[in-house]
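Showing chain A:
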Amino acid sequence: MVVSVKAIMISGRTLGQGAACEAKMSPDYFREASSCSLSQADLRGLGISPGENLEVTSEHGTVILTPQEDRGLDPGLIFIPMGPWANCLVGPDTSGCGTPQYKGVHVEVKVTTFPVLAIRELFGRFGGTRT
Partner candidate 1 sequence: MIIKGGVVYDPANGVLGEEMDICIDAGAVAEAAGGPTIDARGMLVLPGGVDAHSHIAGPKLNAGRIMRPDDGRIGTEPRRGLCRPCTGYTVPNSSAIGYRYARMGYTTVFEAATPIIESRHTHEELEAIPILDKGALTLFGSNWTVMECVGEKDLPKLSAYVAWGLRASRGYGVKIVNPGGGEAWGFGSNVKGLHDPVPEFNVTPAEIIHELARANERLCLPHSIHLHFNNLGKPGNYSTAIETLDLLKDIVPSRDRQAVHVTHMQFSAYGGTGWRDFESKAPEIADYYNKNDHATMDMGQIIFGSATTMTADGPLEYANARLLHQKWSNHDIELEESSGVVPLVYIRGSPVNAVQWAIGLELALLTEDPWKVLLTTDNPNGGPFVKYPEVIALLMSHKRREEEMAKLPELLSKRSVIGSIERELGWGEIAVMTRAAPAHVLGLKEKGHLGVGADGDVSIYEIDPREVDPGSDPALVERAFTQAKYTIKAGEVVSRDGEIAGIPQGRTFWTDANVPEEDMARLMASLKEKFEKYYSIQMSNYMVQEAYLSRPVAVRAGVEVAQ
Partner candidate 2 sequence: MIQEDVVCSFCGCLCDDIRVETNDEGIVKAKGACRLGSSKILGHGPGHGRISKPMIRQDGELVEVEYQVAYDRAARILKAAKRPLLYGWASTVCEAHEEGVLLAEEVGAVIDSTATVCHGPSVIGVEEKGLAGATLGQVKNRADLILFWGCNPAEAHPRHMRRYSSNSTGRFTPEGRKGRTVIVIDVRETRTARLADRFIRIDPGTDYQVISALRLILAGKAEILGDEVCGISKGKLVDLVDILKKARFGAIFFGLGLTHSRGRYKNIDCALSLTAELNAHTKFMIMPMRGHYNVAGIGQVMAWEGGYPMSVDYSRGAPYFNPGETAACDLLARREADAALIIAADPASNFPRSIVEALAEIPVIQIDPYENPTTLLADVVIPCAIAGVEVEGTAYRMDGLPLRMRKVIEPVHPSDEEILKEIRESARRLPDDH
């Protein structure tokens, strides 16, 4: 049986993500922005082993991320640095104010052995339009 945890996703700035955000195609940015943080309790509950990743799913999409522990997080919260990986989970609705709800997205988290998509893979199926 696959264990999963229901959580609320918060995305936001981190120092590492910020320092790499003008070099988005770099390995640094990939490392900083494609991870997610959970409480120790949630990580334990998921029973994650070294080398495994987390698959996070919201009603808007799914993304695979490397796991980290953050003692500042309560169980039930998952933090993802702002960026294209986090935004796979965010919906387009702005409630009429222009701004999507980047924080407070309901997600389900489970362990996976699939790898995290690199930035070019993440955007792989786009390729510009005819002009």
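Convention: contacts are C-beta pairs under 8 Å (C-beta built on N, C-alpha and C of every residue); 3 or more make two chains touch, one makes a residue touch a chain; residues count from 1.
The candidate set was assembled so that all candidates are chains of the complex that A comes from, given by their letters.
This is a predicted model, so every value here is computed, not measured.
Among the candidates 1 or 2, the one in contact with chain A in this complex is 2. On chain A, the positions that touch candidate 2 within their shared complex are 8, 10-15, 18-20, 22-26, 60-61, 70-74, 77, 79, 82-84, 87-104, 119-120, 122-123, 126-131.
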